[in-house]
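Please read through the structure below; I'll follow up with questions.
Excluded from the complex is one protein chain; the other protein chains are retained at their positions.
Here is subunit A:
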Amino acid sequence: MQIEFTHKQSAHCENGVVSNLMRHNGFEVSEPMVFGIGSGLLFCYIPFLKVNHAPVVTYRAMPGFIFNRFAKRVGIKIKREKFSSPESAKSRLDENLAKNNPVGLQVGVYNLLYFPDEYRFHFNAHNLVVYGKENENYLISDPVMEQVTTLTEKQLEKVRFAKGAFAPKGHIYYPTAFPEKLELKSAIIKGIKQTCREMTAPFPIVGTNGIKTISKLIRKWPKKKGAKVANHYLGQIVRMQEEIGTGGGGFRYIYAAFLQEASQVLGNEKLKELSKEMTKIGDDWRDFALNASRIYKNRSPETDAYNKVADELEAIANSEAAFFKKLKKAI
C-alpha cells in the first residue's frame, strides 16, 4: 500500500513535514513560509540543562510549536496523539495509512539507521512522514534526506519510543480540516509580530539578550573551564547553529527567504530590504562559526581569540536588536 506522496527535501525537518503534508492536501506552502508564520526563529540559552555535556542554546522554537502556530494562524486543524503502548501507536498509524492519509511522526534520531553514525545522537525532536507500507516495511519521507527511504516495523517502533528528553511517545500528527483559502496575509503579520516580540524580550536568556549572555560566557569559559572544555562548549554552539536543519546561519537564511516571500504576498517593499539585511546577519553568524572553528581546530588558543569571537557575537546581538525593531515598524 502506497499513498501518492511527493517527497520534497527541506532544510529543517518540522517545516518540511508541514510543507509536504500541506502540499499533499493541495496547498502549496513553502518551507520558509511555514517557518516564518510559525514564528520559528528564536535564540534561547537554556541554563541548567546540558546536552552532550555542554550548555544548550537553540536557534529555533520548541519542537511542535511551529506547526501549532502555523495551523492556528492559517486556519487549519491538526490532530495530535501520543501513546503509552507501542501496539496502539502502531495500529493508529496503520489505520491512517489504510485511509490513504500520510502522517507526521516525531522520532528519536539515535536509532534512525539511515543517518550516518556521526549524526546519531539522543535527540528526540526529529520529524518525518510515513506515506505507506510495503511488505512490513514503512515508507518514510524524511524531509532532510534527498531521497525517500524505508524502516521495518521494529525499527520504526524503536525510534517512535525513544527515551530521554522530549521522548516522542509515539507522537503522531496530521492535518484534519482545511479552510477554502489559507489566510496567509494576517498569518504572516502575526508570525512576524511574535518573532519580534520574542527576539527583543527583556530576559537575559532569550532573543538578542540571550546572544549577549552567551557572548559574555564565552569570555569566561577559557579561564573558568580550561581550553578543552571551552572548545567543546564553543563547538556545541556552532553545531546547534549550523547542523542539518538550520539551512545555514542558525535559520537566519530561511527567515530572510521568508521575508522575501512575505514582501510579495503583502506587497510590502520594506520587507524585501529587511530580507537583505537578515541575509547579511546570517553571513555574520557564518563568520562567527568560521572564526570559532579556528579556535577549536588548534586545541590551545590564546584567551584573546575567545574575546574576538565574543565581540563578534555581541555585534550580531546589536544588529539583530536593531533589525527586529525595524521589522516591527515595517508591518
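Descriptive notes on the structure:
Rule of thumb we're sticking to: a residue touches a chain if its C-beta (ideal position, glycine included) is under 8 Å from a C-beta of that chain, and two chains touch if they have at least 3 such contacts; residues count from 1.
Rule of thumb we're sticking to: contacts and distances are computed from a predicted model.
Going by its UniProt record, the hidden chain of the complex is named "HTH cro/C1-type domain-containing protein" among "Branched-chain amino acid ABC transporter permease", "HTH cro/C1-type domain-containing protein", "Protein-methionine-sulfoxide reductase heme-binding subunit MsrQ" or "Phosphoenolpyruvate-protein phosphotransferase". In the complete complex, the residue from A:L156, A:A187, A:A289 or A:A317 that touches the missing chain is A:A289.
Along subunit A, the points of touch with the absent chain fall at residues 9-11, 32, 50, 52-53, 110, 114-122, 144-147, 163-165, 167, 231-232, 235-236, 238-239, 242-244, 247-249, 253-254, 256-257, 260-261, 275-276, 279, 282-283, 286, 289-290, 292-293, 296-297.
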